[in-house]
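One protein chain is absent from this view; the other protein chains keep their places.
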Amino acid sequence: MASAPSAQLLEPLDVPPWTRTPGAPILTHPYGLPSSFESHVVRRAARQWPMPGAASSLTPLADLHGTLTPNGLVYERHHGGVPDIDPDAHRLAVHGLVTEPKLFTMDDLLRLPSESRIHFMECSGNTASEWKGPSGLPLQLTHGLLSCCEWTGVRLSTLLEAVGGSTPAAPGASPRWILAEGADAAAMTRSLPLDAILDRALVVYAQNGERLRPENGYPLRLIVPGYEGNTYVKWLRRLKVVDGPLETREETSKYTGLLPDGRARQFAFEMDAKSVITRPSPGQRLTRHGYYPVVGLAWSGRGTIRGVEVSTDGGINWQSARLEAPVRDRALTRFTFDWTWQGGPATLLSRATDSTGYVQPTREALVAARGLNSYYHYNGIQSWRVGADGSVANA
Amino acid sequence: MASAPSAQLLEPLDVPPWTRTPGAPILTHPYGLPSSFESHVVRRAARQWPMPGAASSLTPLADLHGTLTPNGLVYERHHGGVPDIDPDAHRLAVHGLVTEPKLFTMDDLLRLPSESRIHFMECSGNTASEWKGPSGLPLQLTHGLLSCCEWTGVRLSTLLEAVGGSTPAAPGASPRWILAEGADAAAMTRSLPLDAILDRALVVYAQNGERLRPENGYPLRLIVPGYEGNTYVKWLRRLKVVDGPLETREETSKYTGLLPDGRARQFAFEMDAKSVITRPSPGQRLTRHGYYPVVGLAWSGRGTIRGVEVSTDGGINWQSARLEAPVRDRALTRFTFDWTWQGGPATLLSRATDSTGYVQPTREALVAARGLNSYYHYNGIQSWRVGADGSVANA
Amino acid sequence: TPAVTTQTVAMPSTIAGIGTPLDASAIAAWDIDIAPDGRGLPPGSGDVQTGARVFAQKCAACHGAQGEGLIGDPLVGGSGTLRSTAPKRTVGSYWPYATTLFDYIRRAMPYNAPQSLSADEVYAVSAWILNRNGIVPDDARLDAHSLAAVRMPNRDGFVPDPRPGTL
Partner (left out) sequence: TPAVTTQTVAMPSTIAGIGTPLDASAIAAWDIDIAPDGRGLPPGSGDVQTGARVFAQKCAACHGAQGEGLIGDPLVGGSGTLRSTAPKRTVGSYWPYATTLFDYIRRAMPYNAPQSLSADEVYAVSAWILNRNGIVPDDARLDAHSLAAVRMPNRDGFVPDPRPGTL
């Protein structure tokens, strides 16, 4: 959005140097890489992490298009660094309250019936920067703990079937949970309600067509579509059916939402509907008056996106944006709103509604309900300020 | 498919070194890369090319999962090497028989309404190795001129609208064609029938969420879903509406199919329905008797895949495979057939039927219709031989 | 033309044969989770004094000499702050179960050498952290029984997710 009008640059048209000389041969990169002109499109950290193995990096959403995130740009969140796992030595144990506990090699898992699904993944800490008001940060740092991929693997229910199913619970016993554990140096663990996720969760070995990347769980990862990203346990080595949550560190010390009365919400798994305008967004600049598409992303952990409205006057008037088909379950959905910039200041907002009828709330409503210290699950309407000079800011 | 049974390897389970030591920090790769254990999953060339800028490399289909091809593994076909184009200096001219000829910068194109669609792309030279019978080659080299991506860009019809549309044709005049030209050192050109592609073709700037890769046309490429890959003109600099095909070198000397009578089919754009088993495939090995999923890909340039049948006895008996949902228009579709390997020799075949009712033919039928020298558009049923030792061969 | 069979998953009964049966002894080294009622706690024990030595040696570099936090989280303090505008969530002020402390230290700490402590060391360092937070007395010695019996100050501080239906 920032180059000079074309007319100044190249008229009459020249034959450029890259037409006059042969380019690079095939297999210059047997595994390809982006153009050097795209070197600014990389993951970034929001701050200097004191311990960079227990840290996160974010997806450059403002530079992405469509609905998928290339594997090289999928956000990172690690608690003990990225292990370099030999897939031939990796094992998945499925045990606990099951009929026949088993150990699976990667080859075993590849022999089980698989499926592929496109789903977003969002850290529940995403956009926590905005709880106390506009942070001034650009989109990558406010909303970049968000990615969307095609995941391929084995349904959790299939795996359970391969171990003969859960053992029958005593009448009146509490519903089963399942503990997922990673093989990383944090041996990451989360407890999940088994019945709620059995048909939806996948144990995946591939992402966007190829095997998982190391920083995204190679060789094996759990995904729980719609749930907070921390439950997508990476480097998965163990699934244990249990009779209640294990109250692990990640589900007590972290990933709980402190309320003003000092109590905290626990097991708040699902990601509520949310949306954000990706173009124009902070750091970009409008260069001429006239038509601009206002483009963004919307998603919900509870189903599909039913609609997105956009306001260009700070929330006084709202109009429907176009949603790009297909609108997928628990996946990023692109919206576009046709806008004519007259050259004055403007405040751009987007508001998503999902298939359950839930409407993305304002920051004020979230703060009224949860106070200022609940950190996780911030999904407030985001506003970008367009200046009369075409600059865009998170202000 | 080749490791030793897990029981020999790791029982009782040890805590592996990667759990006992912290892993790599975030942003070890700001733009991520596959695990070193996946270093065999790369593009490869089928032969030594005398001029490696006028050559092709192929997608490692046997190692892929789901329906998408990661950008780093999308097949390459170049005729003048891969240019390194500065997107700020790149222009698209749309001219010829249009009301208002125009030049577009990349910024201009990003302001036009966009859409994203998942489509396969296949070189019509794909699988030409099998015209004369089983080549002995592995899947990557027989079928690897095939990839499938989410493409984002501007519909051809939108671009034409931005130049005021085609000028009206005289009554009785022949239908319009459009010439697409690249900015590479081959200044690649193809003529395409305008009405047939107007609503389907996209001028794309992004692929799988990010900007196109240099070897796939950065910064701009035409895609014509369902048509042979050569028409997906890369490094697109010019679209010219014309009154008939230009009879360029690529549509006369190449991409024409020589028949036994010495005549040749021209403008055979559409890719017929085709399928192939990706697992097990040559070079892999079955290691135990029992259940194996027979997994593959099916696609058609004329619509969706309606069904895939699999035979394990060389074509005597056929049974329906499961298709994985969603089955997308002109996109790769995964199929799975549940097979129990008894340990004897077997011959595995797959046969696709598309939404037009077209059934993938045998090699014999293709040869009977077109002889042995038409080279392009080979879509015969492929067979893989499984030996009693579990080896798999293209024989 | 063939029949159309589009389904997301159909289960061949033969998958029952995939995977290797696993007995409890084979998985012992991995089976380290601990339930909030103490199930899974190993034999062994440790006291506050020993814990102080372990902590000084293996934890203080990252968490501070008194557990006040450095490049690792603060582990001590924050009592009474949860309702304030600057709440301080620590093991002492926030964590509902002592079993979580044992489990997490055993699996993930010290950060630079996870799963390197003996059960006795984990009991001891847990005892020291709880003592610094005023939860167990100076002469406490923790084992499977006594650690499971510790009642954490914020034990009743958690409520279920009220969504959907309310913000």
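Odds and ends about this structure:
The letters A, B and C name the chains in turn, as written, and every chain counts its residues from 1.
Here is the rule we go by: a contact is a pair of C-beta atoms (placed from the backbone, for glycine too) under 8 Å apart; a residue touches a chain by one contact, two chains touch by 3 or more.
Not measured: the values here are computed from a predicted model.
The hidden chain, counted over the whole complex, makes contact with A, B. Within the whole complex, the absent chain has one touching residue among A:L92, A:L222 or A:A321, and that is A:A321. Screening B:R237, B:R306 or B:R322 against the full complex identifies B:R237 as the residue touching the chain left out. Checked against the full complex, the candidates B:T142, B:N216 or B:T256 give a single residue touching the omitted chain, namely B:T256. The chain not displayed touches chain A at residues 5-7, 11-15, 19-22, 290-291, 306-309, 318, 320-325, 327, 338, 340, 351, 353, 357, 359. Residue-level contact of chain B with the missing chain is found at 50-51, 53-54, 79-80, 93-95, 100-105, 108, 111-113, 115, 155, 158, 161-164, 179, 181, 185-187, 189, 237-238, 240, 242, 244-249, 252-253, 256, 258-270, 272, 302, 356, 358, 361, 365-366, 368-370, 372-373.
Everything that follows uses one rule, which is that only the chains that are shown with their structure count from here on.
Closest to the middle of the protein, by Cα centroid, lies chain A. Counting partners per residue, chain B has 5-7, 11, 13, 19-22, 291, 324, 338 as the residues that reach two or more other chains.
Annotation for chain C: residues touching 2 or more other chains are 8, 10, 12, 15, 18, 20, 22, 26-27, 30, 111, 114-115.
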